[in-house]
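One chain of protein is taken out of this complex; the other chains stay put.
And now, subunit A:
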Amino acid sequence: MPLDASFVGRSWPPRTYTVGREKIREFARAVGATDPVHTDEDAARAAGHPGVIASPTFPVVFTWEATREVVDDPALGLDFTRVVHRDQSFELHRPVVAGDVLTTVVSVDDIRELAGNDVVTFRCDVTDPDGETVLVCTSTLVGRAGEAT
């Protein structure tokens, strides 16, 4: 059944995530990011950052979790077991830094049907405690149509 198009523009309650230094280090190791600005406080400060900075796709750690909660909202009607991640984008206004307290608001940017599959674009707006935008990311998921059984 096609998803309810009235979900476009709807957003979910904000979630807050505190960025830990060890998580930044762990993620950097996992993606082969060897620049010391990800692991060494002194190197990060020497490069002009207030602390160790996250590698560019690190925000997926908290934005995917926030998006996943929305995907699982039964009102939306998307079956996660049939979902394929089709597109991803990050727009980084500044690097994510250890100690950042970030608020993520997930919203539905677009819903369309393509060859019987539901295609949903989720958007995460991530801000700091002053309300400044830190990053915006989008994830487009395809809910494959169920097979007739």
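In the analysis below, a contact is a pair of C-beta atoms (placed from the backbone, for glycine too) under 8 Å apart; a residue touches a chain by one contact, two chains touch by 3 or more; residues count from 1.
Keep this in mind: contacts and distances are computed from a predicted model.
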Report summary line: From the options "Uncaracterized surface protein containing fasciclin (FAS1) repeats", "Nitrate reductase-like protein NarX", "MaoC family dehydratase" or "sn-glycerol-3-phosphate transport system permease protein UgpE", the chain left out of the display has the UniProt protein name "MaoC family dehydratase"
Query raised in the report: Who touches the missing chain here, A:48, A:74, A:116 or A:131?
Result: A:48
Query raised in the report: Which one touches the absent chain: A:92, A:105 or A:145?
Result: A:92
Report summary line: Absent-chain interface residues of subunit A come out as 23, 26-27, 29-33, 35, 37-38, 47-49, 53, 55-57, 60-61, 64-65, 84-92, 94-95
